[in-house]
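Missing here is one protein chain; the remaining ones are kept as they sit in the complex.
Let's turn to chain A:
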Amino acid sequence: MMKLKTGALVAGILLAALAGGNAAAEPTKPECLAGAKPGGGFDLTCRLAANSLLEAKLISKPMAVTYMEGGVGAVAYNHVIGKRGSDGNLITAASSGSALLIAQGKFGQYDETAVRWLGALGADYGVLVVAADSPIKTLGELVEAYKADPSSFAIAGGGAVGSQDWMKGAILAKAAGQDPKAMRYVALEGGGAVLTALEGGHVKVGAGDAAEMAKHHVAGKVRILAVMSKERLPGELAEVPTAKEQGIDIEWPVWRGYYVGKNVSDADYNWWVDTFKKLVETPEFKKERETRGLYEYTLIGKAFDDQVKTDVGRFKVLAKEAGM
């Protein structure tokens, strides 16, 4: 606590010194909190900001990445709200999955208004895949086949019931005019397990994310039937049609963004917003985003805050429809 106070003090002095100027102060101890173990999606989100901010020289000190696992980000969410609500040094990684969990009340007593949403710097997109030797070639065929015999279609995803992968399956069931509650959903641990289950013939359909499945698609292990993006994705998956093209109007961007505490000063919040806006224009950032397998998806400041709130509202409806 002492340290934080000193940090706030130093920040205060710096702010005072700059009071005549127009720019807010750079955080003295920039930190990104990842609400999971190292190596996961939150870690990737933090590293994207930490590496590119430093490389683009938008921060002078390296940004520390810290970890606090638990409840797919729930522990970190509660920690930020409860303990570091006014800490302008700290940004915390979030994703559309966080919004989905908030919509289902799984982040504890707090809702989406308990933090300030800062910005999203990239996105991945949902995909539906089948095994490479599957007779199903298009999303339309999949929907037809599912309609004909819903009980023979086990759908696997890399997350629990209520997670994003489950939601993608539920959307498929809905598109086929079936009850998502009756869906045979197999909750596996991560995309690797989904791949193994598909290859072993234990399930027929897998739900996942484009970046992870793309390499297996190229390697000929699975076939991506549809990407859940507005337009076709660039690069390796340019050949794969969107769900929309195939007549099913679903989009599932898995955005990766950040939030700060509710009581962070406007000066600090605006510093981050301005810095992010500068960051996304730099070649260093674009390169970093690409190496981390993310597609372009930029929403910063108020626009992002609005988007999260719309998302949570939309997810509440979806989750209810799907029987959560």
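Convention: contacts are C-beta pairs under 8 Å (C-beta built on N, C-alpha and C of every residue); 3 or more make two chains touch, one makes a residue touch a chain; residues count from 1.
The rule is short, and it goes like this: contacts and distances are computed from a predicted model.
Missing from the rendering is one chain, named in UniProt as "Tripartite tricarboxylate transporter permease" (options: "DMSO/TMAO reductase YedYZ molybdopterin-dependent catalytic subunit", "Tripartite tricarboxylate transporter permease", "Two-component system, chemotaxis family, response regulator CheY" or "Probable glycine dehydrogenase (decarboxylating) subunit 1"). Contact with the chain not shown here comes from a single listed residue; of A:L54, A:A74, A:A132 or A:V280, that residue is A:A74. When you scan A:D111, A:E189 or A:E281 for touch with the missing chain, the hit is A:E189.
Residues 37-40, 66-72, 74-75, 77-78, 104, 106-108, 151, 154, 159-163, 166, 184-190, 192-193, 196-197, 200-203, 324 are the ones on chain A that touch the missing chain.
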